[in-house]
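Here the structure is laid out as structure tokens; the discussion comes afterwards.
One protein chain omitted, others in place.
== chain A ==
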Amino acid sequence: MHVQSLGRKIFVFSNYTFLILLSLLCLFPLIQVLAISFSSSPAASAGLVKFWPVDFTMASYKYILGKREFIQSFGITMQRIAIGYTINMLISLLCAYPLAKERQDFRLRTVYAWFFIFTILFSGGLIPVYLIVTNTGLLDSIWALVLPGAVPVFNVILLLNFFRGLPREIEESAFMDGAGHWTVLWRMFVPMSMPVLATITLFTLVGHWNSWFDGLIYMNFPDRYPLSTYLQLMVINSNPMKMDPTNLSGIIQISERTTRAAQIFLGALPILLVYPFLQRFFVKGIVLGSVKG
């Protein structure tokens, strides 16, 4: 085992080199953006910045964090996360519990299950959903960002499969002692499901933070935009490098490269912050969601 051929040694060496380079490839673009955001504007537009700031300055961050629109849209994102996360989690738990029951315990289980599954198989499409959101009076309100996606069917499936894996005896003995469904759900299933709930929490938080399209179509005024939509407007639509003449209308100012970089980095920052903490959980969650038997 310990005698390695020369060929093997060469392979091991190049394998390490390749994979380390590959993982750096996933990190370098972010590092470059970070470097640009801390550089002076002339240095950045002359293309002098590589992976380290040139003429270090915090000016871009001072400018952005002092902008009313940025803070405002950040507030709206926080609002949607607070409301959206609560609703998503409550609904996931409330739906997954009955759907995890066996047929003999809940006769309509299969009917309900198909009722939920069908919504991921077929959709009315962009326009009908848009018209319903308009007709239910949600336009320009925070609820437009929360209610259309209030039932996360994939998370419900993930959770119900986890519930089904829990030992049935626990539940049965609780029923013997006179506990009802609500007690079993809150007092037994929820505490036992912490790893999968952490996974779903991460997916939900990241999902709400990243959502930008709903803000774009359901909000008529940019001051109602959540942060991701605001960023889309600032770093994509107002980007002269993209040279889209239809979007370069007078109201949108062409922004500086450094300012854009700072906004990109601030948009990615919360994800970078929660990433290491919940890693342990979501690796489990991904595998659980994809390769269950």
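One rule holds for everything that comes next: a residue touches a chain if its C-beta (ideal position, glycine included) is under 8 Å from a C-beta of that chain, and two chains touch if they have at least 3 such contacts; residues count from 1.
What we mean here is this: contacts and distances are computed from a predicted model.
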| item | value |
| --- | --- |
| Which of "TIGR02186 family protein", "Peptide/nickel transport system ATP-binding protein", "Sugar ABC transporter permease" or "Heme exporter protein B" matches, in UniProt, the chain that is not displayed | "Sugar ABC transporter permease" |
| Residue, one of A:Tyr63, A:Tyr85 or A:Tyr112, that touches the chain absent here | A:Tyr112 |
| Hidden-chain contact residue, picked from the options A:Leu65, A:Ala82 or A:Leu126 | A:Leu126 |
| Contact residue for the chain not shown (choose from A:Ala59, A:Ile76, A:Cys95 or A:Val196) | A:Cys95 |
| For chain A, the residues touching the chain missing from this view | 1, 8, 11-12, 15-16, 18-20, 22-27, 29-30, 32-33, 36, 44-47, 50, 90-91, 94-95, 97-99, 101, 105-108, 112-113, 115-117, 119-134, 136, 147-151, 156-157, 160-161, 180-182, 185, 206, 209-213, 217, 228, 231-232, 235-236, 239, 241-246, 257, 260-261, 264, 267-268, 271-272, 275-276, 279, 283, 286-287, 290-291, 293 |
